[in-house]
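A single protein chain has been omitted; all remaining protein chains appear in their positions.
The block that comes next holds chain A.
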Amino acid sequence: MLARVANNLFWMGRYIERSEHIARFMNVNYFSSLDAPNTLSQSRQFVLKSMLFMVGRPVSNDELILNEEQVIYDLGLNSDKPYSILNNIKAIRENANSARDLISTELYEAINKFYHFILNYESDVLVKRGLYDFTVNVTESSSILRNKIRGTLLHDQVYAIIMLGINIERATQIIRIINTKYNDALNAQGSYGNKIAHSSEWSTLLKCAEAYDMMRRLYKKTPASVTTLEFLVLNADCPRSVMNSLNQICSHVQVLDQSKYPVKNSTSCLVGKLRSKFSFMQVEEIEKDIKGFIDQILDDLFKISERMEQEFFNY
């Protein structure tokens, strides 16, 4: 496979995952806030700021009053905002275009349908009454894309590269969502015991990762900070957990790197080290310094991505 094209496919995978997480985050936060247990969590401003925080555009000015329609438009369809879902999907298609000969017709058609759906979505409808329909469509279309990737492509190097993009992005987005909701929990504290640990924002966090029901099944109690973090970061059986993503990254990297022993500082070496670290990590270590943990893991993931670029995409 051409190095240039591999790079594009890697980013196609990342953008697919990214658009889905942004859409889900918008959907879950907006709708769960409508009947949230406390006034702050119900506040529009609180939710809008949380959305902007998640896409990396935190609002530092507490006094600033955001316009709801504008924020929803910016995140959804504003072509001038690099973080908008529209731009993410454009990037998916652009990257797919350059690799059209390598991916299946079925995958390409699904991408194209998705693209046209977004392109033709009326911004007026989105900001006034379409948020649910729009975000659900984005998450469903992303699922279709992943299904087409898994179900129609050869599980070879092309597949491994796309899946690397998806999983690196998934881990990154889950961390970003944790970061955002942790930040929200600090602001909207619960009403008993350790107020941060029992904030309702942890439930919202799980819902953002579509992990709420399974977490309840496993723990059989109301989500709190420890259990939520343990489930979303360290539980390898949770499909969107960081641990699960790292396991996937490890196995996909091995398809690309066929040397018998990992070369010093190679991608597979970095990935292996990170996975080992997580395999033996205790949730208490994370909870002790959530902020520090988040910074560290984002930095680690960035380094892996950077290393991949040098090793495989250098052209």
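Everything below uses one rule, namely that contacts are C-beta pairs under 8 Å (C-beta built on N, C-alpha and C of every residue); 3 or more make two chains touch, one makes a residue touch a chain; residues count from 1.
In this section, contacts and distances are computed from a predicted model.
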item	value
"Sugar ABC transporter permease", "Rieske domain-containing protein", "Acyl dehydratase" or "Circularly permuted ATP-grasp type 2 domain-containing protein" - which is the UniProt name of the missing chain	"Circularly permuted ATP-grasp type 2 domain-containing protein"
Option touching the unshown chain, where A:K113, A:K277 or A:K291 are the choices	A:K113
Hidden partner chain, touching residue among A:A6, A:L48, A:L145 or A:I178	A:A6
Those residues of chain A which, in the complete complex, touch the missing chain	1-6, 79, 94, 97-98, 100-102, 105, 108-109, 112-113, 116, 119, 157, 161, 256, 312-313, 315
